[in-house]
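Okay, handing you the structure first.
Only a single protein chain was left out; the remaining protein chains are all shown in position.
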Amino acid sequence: MAEKKKPWGGRFTDAASRAAERLSASIQYDSRLYRQDIRGSRAHARMLHRMGILDAGELEAIVDGLGTIEREIREGDFEFSPYLEDIHMNIESRLTEMIGDAGRKLHTARSRNDQIALDVRLYLLDESGVIRKGMTALVETITAAADRHIEVVMPGYTHLQIAQPVRFSHHLLAYAWMFLRDLTRLDAAADAARGLPLGCGALAGVNYENDREFLREELGFDRVIPNSMDAVADRDYILDFLYFAAVLGTHLSRMGEELVLWSSAEFGYLRLADAVTTGSSIMPQKRNPDIAELLRGKTGRLYGNMVSLMTVLKGLPMAYNRDLQEDKEPLFDSIDTVKDCLEALTEMIATMTVRDDRMRRSLYDNFSTATDLADYLVMKGIPFRSSHEIVGALVKHCEESGEDFFTLPVETLKRFSPAFGDDAAGVLRPDTSPERKLSSGSTSKGEVKKQIAAVRERLRSSGTGG
Amino acid sequence: MAEKKKPWGGRFTDAASRAAERLSASIQYDSRLYRQDIRGSRAHARMLHRMGILDAGELEAIVDGLGTIEREIREGDFEFSPYLEDIHMNIESRLTEMIGDAGRKLHTARSRNDQIALDVRLYLLDESGVIRKGMTALVETITAAADRHIEVVMPGYTHLQIAQPVRFSHHLLAYAWMFLRDLTRLDAAADAARGLPLGCGALAGVNYENDREFLREELGFDRVIPNSMDAVADRDYILDFLYFAAVLGTHLSRMGEELVLWSSAEFGYLRLADAVTTGSSIMPQKRNPDIAELLRGKTGRLYGNMVSLMTVLKGLPMAYNRDLQEDKEPLFDSIDTVKDCLEALTEMIATMTVRDDRMRRSLYDNFSTATDLADYLVMKGIPFRSSHEIVGALVKHCEESGEDFFTLPVETLKRFSPAFGDDAAGVLRPDTSPERKLSSGSTSKGEVKKQIAAVRERLRSSGTGG
Amino acid sequence: MAEKKKPWGGRFTDAASRAAERLSASIQYDSRLYRQDIRGSRAHARMLHRMGILDAGELEAIVDGLGTIEREIREGDFEFSPYLEDIHMNIESRLTEMIGDAGRKLHTARSRNDQIALDVRLYLLDESGVIRKGMTALVETITAAADRHIEVVMPGYTHLQIAQPVRFSHHLLAYAWMFLRDLTRLDAAADAARGLPLGCGALAGVNYENDREFLREELGFDRVIPNSMDAVADRDYILDFLYFAAVLGTHLSRMGEELVLWSSAEFGYLRLADAVTTGSSIMPQKRNPDIAELLRGKTGRLYGNMVSLMTVLKGLPMAYNRDLQEDKEPLFDSIDTVKDCLEALTEMIATMTVRDDRMRRSLYDNFSTATDLADYLVMKGIPFRSSHEIVGALVKHCEESGEDFFTLPVETLKRFSPAFGDDAAGVLRPDTSPERKLSSGSTSKGEVKKQIAAVRERLRSSGTGG
Partner (left out) sequence: MAEKKKPWGGRFTDAASRAAERLSASIQYDSRLYRQDIRGSRAHARMLHRMGILDAGELEAIVDGLGTIEREIREGDFEFSPYLEDIHMNIESRLTEMIGDAGRKLHTARSRNDQIALDVRLYLLDESGVIRKGMTALVETITAAADRHIEVVMPGYTHLQIAQPVRFSHHLLAYAWMFLRDLTRLDAAADAARGLPLGCGALAGVNYENDREFLREELGFDRVIPNSMDAVADRDYILDFLYFAAVLGTHLSRMGEELVLWSSAEFGYLRLADAVTTGSSIMPQKRNPDIAELLRGKTGRLYGNMVSLMTVLKGLPMAYNRDLQEDKEPLFDSIDTVKDCLEALTEMIATMTVRDDRMRRSLYDNFSTATDLADYLVMKGIPFRSSHEIVGALVKHCEESGEDFFTLPVETLKRFSPAFGDDAAGVLRPDTSPERKLSSGSTSKGEVKKQIAAVRERLRSSGTGG
């Protein structure tokens, strides 16, 4: 490691201790910000030129030098030095090495405090765009599957007990709506990131006329942050992203859980593709839904990352504190995790085989049309609470006598209530139950088709966002 | 406790165990939803009447009965029974006791699953309105204080080291911007809550023609939730609120920390009013900033409540599961905490005494204008990194010789760099430092005034929200 | 509310604000510490008498007065005043009202800072004893069920895929070992609480000769805390308890999940007793495992409570800070939750009906003896990785041809490897598979019986703890 001079080293005499170096250095993870750092420096240089602080030659040297460095890093030809602590200093030091004094002028009217805030905001915005595409693809894939399987009826569950028949599509679409809400949260995080911190200096503003409107325009931000202390101390936009990722994690874990359940021998509703399952090193017959399990398990880190940054921020006085360095690893980890999970889940949905035979078999378990029967009695004029009791007694009768609920003869029904008529038998059939659901948003075919159209419309209309 | 019959008790033979009862019962905390439950039932009854399920007499009996019950509860004349588990059953049981069979009809075409989702959404919307007012009052109070104290200059800190002089107003306004962002998050949570779940039944929709648009209109929602399973399983809107509260907690803890610091003998920047400080039972001289400490400490529960619900939701399959009962206590606790904290902080800000003499004294500590001096040299043509080194050497000189930095004679300055001119002495003065900050968003008086106007404009323009 | 004078009110002029009162007051929850507070005061009074600070008459008056107050509170005749903030002041104020100046002397040589630490430690120790009994009962109940069902063989799962046959007892006992580990953590928390804080004053010790050894003995502590600042600032023992409760919650959630799974129609391995299941207000056939779900869901608050206090403690300077008031509600909530969960789970286990017919049926799914077959080949001299591949091919053959794995004729086996002999057929039988497990700690009957004996021995030997 070349012992380059620290940018603040003047007054200091002892070398930093090794543990202190390790705790301080961020270059091992913030090097991934190099594109954003260079983009920001380029805009800053142009602004300094407009203000007369850099002359045309200096600007050209800086812009060229930054271009060279960007290429060096991209191609793996750049040697990062932990001694130079972070991405800013690594780049600036190399720039000065290449172009001399002009490089030393680049840090005029800016501080690492506003620079790092800029880099992370730009990075978060870049990655949000990628994630937005991943989420859109996932929702499209779910909707396509819902469309494809619209005829499939399965047991709907509450308390993991078979409750009422629902369309498989209806169940899938519940997730489409969750992910659309996640998209709203992602957009909110991106909106929060669209304030320009550059030009705020260390905390109080800078002693130079600058042009933050020009920087905003150049770097594609929505607005200029109006308070310089807030600009360097604020990490809300990262929290907003980590929160988006945590709630997405909640949804991924719920879907992961269901994919695991449905892949079990006992449910048997799905067969996941080979590409997203694995075998066992010891049990030759195993076909493990590892990726579905990992979708569920990765929630841990998405929650943990959020708690991590919230803890860091608790009780910090204004303005910048070194604790804030701890914002980046949770952010990067959540970004990487979310991207992989979205891609893997999309593939899993696209390639799964639905076992509608197994779903149909389960429908004839556990009295799945009991509610339909109770509602039938209500239609015949019996108050709901009473009809609930009648059907409850009927269920108990079947449990004890072993009689099949789904084919109970009308005579038996009449023994429990004279209100049962000959049309009651039809109400016992699970496969037609969804069509008896008349309310908007229900699991009937017409309503599910409306949902599919509505989800697609939402994707279309929000397509320009992110 | 009156042994009233459980609404689902028909088939069951054993009495519930005591511990099971304690775990199950929610009436001790969900009784606070009575207004919302009754409002929802009233709308539901009207809808059932429109659909021909209730006749006019039944509707009237229900509406009157609900009115009586609402009054009984408000006036403390209602006896809640844990045996009836929750607010829905307590009210319905009393209603049936009062009006007979019509009461038994009210639960037609609805389930406790959509009913509880409705109640909590209504409650969250009601309370969000109250909290919104509290936040607005807080931001107004901060802005008024910033206006009042615009002439006060204090040390600005990074790393809790004196960094550069800033206006006290500028520092305060950093919090105004944080709380405005919190308002955005509160509004997002309220928006998330504005979907109508009623009419979705247990999970699949209901076997009745219903009119969810009528219900939406009647209850003031923005939209009807389009998927019945999602409607009963979704708790995102509660997470959104808990997240808003957690980030608000972050900001409260940062401000609490600073109020504690500033109230210390060592800083001495503030004297908090008696009404928000306490004494010690043992040390007669103490004047403890307890409320500021509690603002900081309450963050614990705001974070904890969020983790609590995120944990509950992790890995839950569709649709409703009893685990979801655990959503209410964290929500209620965060609502109560936030309301009290906002009110107490507003009062603290409104009544604090600013000790500008102490702030001024501190300005002359720790070389607070060293950056100004470095920037001065840049203006004289020296690259920033070089001027930084020159001033660093000057600081070291003062530390070692004991010479006063703020009154260094020009001759001394010139020994470190010939670029120093006679105008350098003025640059050393801390009280005029803020005016040397020329960038937008800086701590200069003009920029701070712009901020005050901008905050007020934001409050005005968002005033109709919530 | 009687406007009694605050104990520190002398110098203060304004009344506290309402929100500040609400934030400050703890009497609504710390009143549950009254027994411990009185026990501590009684011991403190005796010590003051030994030191000559109280005379015999004063001691008697105090002890009698405290006795009266304890009875008043127990019988509901005591009026708590929020104005007096906490349990200490409520009791002291009543005492002084009753016995005059002697009551005013009781606070000599102590502070609320060491007093509250004492009360909470005593309370935690009292409740730990109760919880220890609950855990012991749970482990005994699990072990008894394991003993009772030792002949029952069920599918063992990894990745929720059927992996290998295991005894139901073996599966149950896995939880016994978890709960025994929890007992170790509970004991560690109790050990941590067994240091006496009393006699440390506000933070620095007290200006009186005192006798902390006497107090320790009198109050049943193991040791005297050796640093007065640590004594009033330490909350590790509460964290230790909250951690115990959180890990117990992890285990409860795992068992809750399995009880929910096993109660589903698809698994059907268990029927939970009526007393720990509930019905549905809308679906007459439902039999919901609510209590098992709540065991799983309550984990949320057990985790949240822990995060809550960890957050409070982060970054607090020495010694006592008001933030520490926030330690009590999480502790009380976790204590109450744990007690109810243990009792409910014990009852659930004791009363569940095991459906061994359903378990047996599932054993013949999913090639549960494939590993046995691979191991058979190893015994015949084939390297493990190769035998794994042979059986993998066999499984694939059955999947594609539809042939039944468990009754494959030897001829078919031989087609895949000549090493298969006539004894291979026996290896395919799932019910005898556990007995082929020869390693210690395995699922064979002999090993499971050893486990049962070992668990019981552990309970016996640790019986005097807690």
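Residue numbering begins at 1 within each chain, and the chains themselves are lettered A, B and C in the order written.
Keep this in mind: contacts are C-beta pairs under 8 Å (C-beta built on N, C-alpha and C of every residue); 3 or more make two chains touch, one makes a residue touch a chain.
As the structure is a prediction and not an experimental result, all values here were calculated from the model.
By the touch rule given at the top, the unshown chain touches A, B, C in the complete complex.
Annotation: of B:113, B:253, B:311 or B:417, B:311 touches the absent chain (contact as defined above). The residue from A:40, A:199, A:330 or A:392 that touches the chain not shown here is A:330.
Screening A:182, A:258 or A:347 for touch with the missing chain picks out A:347.
Across A:42, A:94, A:112 or A:149, the residue that sits in touch with the chain not pictured is A:112. By the touch rule set out above, subunit A reaches the unshown chain at residues 6-20, 22-24, 88-89, 107, 110-113, 201-202, 273-284, 286-288, 290-291, 293-294, 296-301, 303-312, 321-326, 329-330, 339-341, 343-344, 347.
Along subunit C, the points of touch with the absent chain fall at residues 7-8, 10-11, 96, 101, 104-105, 107-109, 113, 156-160, 163-166, 170-171, 173-174, 177-178, 181, 184-185, 188, 192, 199-210, 212-213, 224-234, 236, 239-240, 243, 246-247, 249-250, 253-254, 256-258, 261, 296, 299, 303, 307, 310-311, 313-322, 371-372, 375-376, 378-379, 383-386, 388-389, 392-393, 395-396, 433-434, 436-444, 447, 450-451, 454.
In the full complex, the hidden chain is touched by subunit B at residues 155, 158-164, 260-261, 263-267, 279-290, 293, 307, 310-311, 314-315, 362, 365-368, 370-371, 373-374, 388-389, 391-392, 394-395, 405.
FYI, only the chains that are shown with their structure count from here on.
When the CA atoms of subunit A are superposed on those of subunit B, the rotation angle is 180 degrees to the nearest 5.
Annotation: 33 Å between the Cα-based centres of subunit A and subunit C. In whole angstrom, the spacing between the mean C-alpha positions of subunit A and subunit B is 23. With touch defined as above, residues shared between interfaces to two or more other chains in subunit B number as follows: 7-8, 10-11, 107, 113, 201-202, 296, 299, 303, 307, 310-311, 321-322.
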